[in-house]
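One structure follows; several queries about it will come next.
Missing here: one protein chain of the complex. Every other protein chain is in place.
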Amino acid sequence: MNYKYFPHTEEDLQEMLKATGSKSVHDLFADIPEAARFKRDYELPEALSETDLRLFFEQLTAPGNTQQLVCFAGAGCYDHYAPSVVQNLIQRSEFLTSYTPYQAEISQGTLHYIFEYQSMIAELTGMDIANASMYDGATATAEAAMMAWGNAKKANCVLVSETVDPKVRRVVETYAHFHGFPIKLVPAENGVLNRSALNKELAEGGVAGLIVQQPNYFGIVEDYTGIADSIHEQKGIFVVNANPSDLAILKTPAEWGADVAVGEGQSLGIPMTFGGPGVGYMACTEKLMRKLPGRIVGQTLDNRGQRAFVLTLQAREQHIRRQKATSNICSNQSLMALYVTIYLSLMGKEGLREVAEMSYAGAHSLRDKLIATGLFKDTFPGQPFFNEFCVDYDGDLDALLDECVVNGYLAGVKVGEKTLMLAVTERRSPEEIEELVDIIQQFKA
Amino acid sequence: MNRTLYGNLIFELSKKGRKGYSLPQDYDRTHTTAELPETLRRKEAARLPECDELTVVRHYTNLSHNNFGVNDGFYPLGSCTMKYNPVINEEIAGMKAFAGLHPLQPAVTCQGALEVYYNLQESLAELAGLSEFTLNPCAGAHGELTGLMVIRAYHESRKDAARTKVLIPDSAHGTNPASAAVCGLEVVEVKSLADGTVDVEHLRQLLDEMGSDVAAMMMTNPNTLGIFEPHVLEITEMVHKAGGLMYYDGANLNALLGECRPGDMGFDVMHINLHKTFSTPHGGGGPGSGPVGVRKGLEQFLPTPRVKKVIVNYDIPEDGPTEWEGFIIDWGQGDQEKPLGSVGNFFGNFGVMLKAYAYILSLGSENIKQVGPLATLNANYIKERLRDDYLLPIKGLCKHEVVFDGLVDKSTGVTTMDVAKRLLDYGYHAPTIYFPLLFHESLMIEPTENESKETIDAFIDVMHKIAEEAKTDPELVKTAPHNTPIGRVDDVLAAKQPVLTYWKSLENE
Partner (left out) sequence: MAKFEEGLRYSESHEYIRVKGEFGYIGISDYAQHALGNVVYVDMPDVDDEVTAGEEFGAVESVKAASDLISPVSGTVVEVNEALEDQPELLNEDAFANWIIKVQLSDPSELDNLMDVEAYKAHCEE
């Protein structure tokens, strides 16, 4: 025995065993059938001291094993700046080591910040209300699809635009397949939703909802004018998956007439960490409040007359409704929502706009420079984009990307045989943009 | 914990013109968002707070002082396994080299990360007695859903898709039936006996009636009462015979570490809550991680992406044949039929996995074996020491948690809710209350292996003291808590007139 996470001394063990009337700790498992008992040692490494543990991970992160690249990749995960304060406050153990705030009296810290988070998400998206967060943007979108399906009285499908991130689409399709409703893909044209194809689907009727993305997967800012009305005409639900960081500038889901806004909140202060944990957000109109999945925090009063916050509208949830719940979701990404909340508190109204402006400026500058090399063409000519864009490369794209990696650059994500998608955030300096272009030019030369 | 309420909201500290960030100013401003057509831009700026840095630091520090975590004190929240979250694991997960990894960077540039990922998959398989794990699911309920998808995909592959019923004991966590419903399955409840274990006769009857419709049975073992299901081997055999698969809800796996593996009991599919059994912090409700494991023969039904170990043979002109052993990501976009699909953005909560793997390496094979026994000893010790004052409905051995049915003396009118609230006054987190539903006054206590005899003795003393107070001064207990930042809240008001944002609260003023 004697291990740092186990406080039991031999004396403690004896006294406790005596109180339980057992001779050894193994007697406490006497009710397990013999055939199910595990009697050997686990085939796992032996215990590592803290020094060796640190060394082990340092070796794994050494340059040969894990390479730090200057990141021009996006596709749902972005290398944004977050003030140092965010990470520091996140580590406060009162937040980190607590659980779901069931006991409101000793959980006002968590409940306050979730209420702030809900308010910020509602404000960014323009929606009436938001829940206390979901696992990630993809599952939040799948939950929205199920919400649309569950809300429809007579419907035969949920529509998804082809310009929605294929990874997100795949999750929506997976959920829909097992939940038991069809997903129909509305095709794209020149990188945006094909409106005549959409109108054709709508004319057939039975549409429970439509899911679109903004900016779309290819970085294009789409014009969704008029879509909400045509969806609402058949009592369907309009779902907009939006990057919340860009909503400092872009038209809000509410302004597009969305009933539900969802998306990935990673770009609001959360490190990339190989794609997770991030945080899904989900906001909706007041009308859909009781169909919303997940935890929700509300304001109330305590018996001393103080303003207080509490988990509310719980009759929607699995622990009460069981199989009739709006969703099976039980946890929320509370700590990740805290990243977002602290980040937005620091960046505020102006900071988020500045981030958006810098990212926009950087992306457009990079696109101009790439086009000027004569090696690239716009994949979707004339389409407005935000901080991510696609270009077609006239050459061996894989070899080009390898060359960039050798030089310490992640030059983007390959989204087609010739098509490269690049993202620029405020963390990419003009010098880095310049150097990437140089590497590319020299490779060709 | 600060026992006075720090009640501010960040919006109330905002003042126009303040800022809490600094960004570089030298960038190419040739393009600005003003280029975007007006129809694509929002009309009014978002009303986000405007605060200086110190204001933000103090605000969230003060909020944290109104919170209670495992580091503050004993947190015996049943079914949640609130174990210690080792600090070294935070250091490792925070390493810059991991934090800066993009999920779509080439596999050759992130072998270290993939090695952790792969080794954790393998370690969990060994600990569970199963063949392979996916780490994609982000939480326990997400794992349940994924596991049920695997089961349906298996039946679909056998052209046996008419199996749409899932058997679930009435004592199960609410997530079980909810996950089944999300997965398009119909829930059929299996009754429990008076001792809280599965009624095998009722199960037999259900299987006789509808065996060919049964996709799976979901089980938690030890069950939600903390009791090991004595007939588990018989149950798994019966369900298998009927053509169904057995799903193991890993919520209570902590009890069994070192003593028993789900795969050895006959389970086919399971999830593990890394935030319970493998010590990753609960973070106020998340992020968790809910890896799903399967027995041999079901691996191909796991969702993509998958991290795999491969050996590649090259033939380099000067050096001759060379072998490269490493890790790759299979995104599932190949030609082969993928029966399941994907369940998340990328490949799960990698930051959480790092902590879990660091925990496994810290403990090593020898110490992991102590986890279940010590947690179980702690729970049985509490059971024996509290049964004089608290009603113990099931007398035998418990595993990692024990359920009481309120106070023995019901004449005082003091309820489980009151006991829970009074515990807060004494500096403890409350146990899980009013679950499981089998008893009216459930009080479910889970002391993890990290809790010392002194901690537990002090808790027992306070529980006895509260039982005494219930007799001598019941009002004191019924009106508790008295010594917390806020008193009991008006839940009815919150639900009847929902105020879910700051903006709504302003409208009401």
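Per-chain residue numbering starts at 1, and chain names A and B are given in the order in which the chains are listed.
We take it that a contact is a pair of C-beta atoms (placed from the backbone, for glycine too) under 8 Å apart; a residue touches a chain by one contact, two chains touch by 3 or more.
Keep in mind it's a predicted model, so treat the numbers as computed, not measured.
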| message | One chain is left out of this view; which of A:30, A:315, A:371 or A:399 touches it in the full complex? | response | A:315
| note | Contact with the hidden chain, among A:304, A:324, A:377 or A:444, goes to A:324
| remark: Missing-chain contact, candidates B:156, B:299 or B:491, resolves to B:491
| For the full complex, which residue in A:290, A:304 or A:444 touches the chain that was left out? | A:290
| field | Residues of subunit B (touch criterion as defined above) contacting the omitted chain | value | 434, 491-492, 495-496
| field | Absent-chain interface as seen on subunit A, which is shown | value | 153, 290, 314-315, 320-321, 324
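Just so it is clear, only the chains that are shown with their structure count from here on.
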| From the C-alpha centre of subunit A to that of subunit B, how far is it in Å? | 18
